[in-house]
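Every protein chain but one is kept in place in this view of the complex.
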Amino acid sequence: MAIPHPRDIQVAVVDWLDERYPFTKAVDEALYQRVPNFANAFYYCFGGMVFILIVFQLLTGVLLAMYYIPDATGNPAPAYNSVLFIQNDVYLGWLIRGVHFWSANLLIIMVLLHMARVYWTGSYRAPRELNWIVGVLMLLIVLFLSLTGYLLPWDTKAYFATEVTIKIAGSAPPAWLGAAIREVLQGGPVVGPPTLQRFFTLHVFVLPAVIVLLMYVHFRFIRAHGISEPL
Amino acid sequence: MSEKEINKEGPGATVAAPKEVQIIELDGHGGHTLEPEWKRLPIGPDHILYSVVVGLALFPILMGDAGHHLADDMPDEDTHPFFPDHFWPYPIIAVVMLIAVGLLSAFVQKNLQLETSADPRATTIPRPDWYFLFLFQFLKLGPELIMSLVIPPVVVGAFLLFPFIDAIAGPRLAHRLGWKSWPVPGRNIITGTIFVLALVYIAFLTLWALAGPEFCLPYFTGPVCGA
Partner (left out) sequence: MTATVITGLAPILVYFWPAPPKGQKKGPINVALQTPVDQLQDGDAVKFDAPRNPNSAFIMADGGGDNAPGELAFGGFVVKNQGKVNVFAINCSHLGCSVALAKAAPGHPEASFDCPCHGSRFRLDGSVLHGPAAYPLSHLSWKQGPNPSEIEVEGIVLGF
């Protein structure tokens, strides 16, 4: 039996797949869509940079979660010790944590720049209003991610920053409602281990899932609308 | 058709003797015995929400192909394919950014250092991270409740609905005001000015807070210092 040429194997596999779903057509449409030349201006790349940074965050976040312990009982707390362990003892732990930290800061700057570009080119106008709303929701989620992530090292500045935030949320009138909001956010009468557990869950499970979903919606909208004309 | 024909050949011909129509008065409803269409559906009015929920859930799947784009109407020399002509800078940008954040984490370790493990008995002055400094500073400028729980949600709401506000408070408003011409074509100077001023204000508050607790500016309620 003659050994088939690798190219023939490749063609056979792609043909087999294409009979079951039009993959080639879908990929071609996505990849070879025409883009106006004016979209080559540097300020059109901020959105792509935000996407890249979020990918960094997801990858380094998973790596950090391998060592992080969301437990704030005692002093020093296991959460605090585990962050110190990542920083000082884990091989290249400082690098992974550093990339997560700096990407988070850069992410906020890039999101703001992207928003400024969208505003400047008037890309929020009809028919793109819904995509603007999705984008603002993602900006809010990025801020919530920063807020919840700030608490996780469980050091003094994280603790008091979170306490102030929760206090502000808990000052909503009437008094019973504010107290209820505070109790639920804190998971107890004071900022403590239950608070860390709740913020950890939001930071690691809930918000990333929501932002990935919204990113998908954002990109599908861009695919449908195309790049807006410059002003 | 006349009445005669109906009497002769209609399906109800044998009982076609004209009958007096009785109007049944139902408590207060003057003869309206039929409810509106949506109420007669076997499901309640709020069940319209089901379609919204299902639509939102299926939205990414249902959206399908790309629409008709600006680029489709442009001559070929004014456009280029997404791949590889438009795509190639991004892997480079990704590598450059990765190197940049890697170098930052290697050489700017100060920002990554932890303070002592959290203890509610510690006496420190709380200070948020830099991107919340403007809110922190804004809180000092008025009654706590209004500055924290009234204005920010209103601003976020306006921000979400900005495209609609922009569309309404633009040439349409100018038309109503009887302006002969719109000053800057293609730009909404009203919402644009508000937007830019808001950004400048946020930047100003951030700088104010960054200037530190020694830096105070006069304010209606007395000097307000940074954080």
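Going by the order they are written in, the chains are A and B; count residues from 1 in each one.
By our rule, a residue touches a chain if its C-beta (ideal position, glycine included) is under 8 Å from a C-beta of that chain, and two chains touch if they have at least 3 such contacts.
The structure presented is a predicted model; accordingly, all values stated were derived computationally and were not measured.
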Option from A:33, A:186 or A:228 whose C-beta touches the chain left out: A:186
Chain A residues that touch the omitted chain in the full complex: 73, 75, 163-164, 167, 175, 183-184, 186-190, 192-194
Contacts of chain B with the absent chain, listed as residue ranges: 44, 46-47, 49-50, 120-121, 123, 125-126, 140, 144, 221
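Just so we're on the same page, only the chains that are shown with their structure count from here on.
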Chain centre separation (chain A, chain B; CA means) in Å: 19
Contact footprint of chain B on chain A as seen in their complex: 29-37, 39-40, 45, 48-49, 52-53, 56, 72, 75-77, 80-81, 83-84, 87, 94-95, 97-99, 101-103, 105-106, 108, 116, 119, 122, 124-126, 128-129, 132-133, 136-137, 140, 143, 146-147, 150, 153-161, 163-165, 168, 171-173, 190-191, 213, 216-217, 220-221, 223-229, 231
Chain B residues touching chain A - in the complex, by the definition given at the top: 59-60, 63, 65-72, 74, 76, 78-83, 85-87, 89-90, 93-94, 97-98, 100-102, 104-106, 108-109, 111-112, 114-120, 122, 124-132, 139, 144-145, 148-149, 156, 159-164, 166-167, 186-187, 195, 199
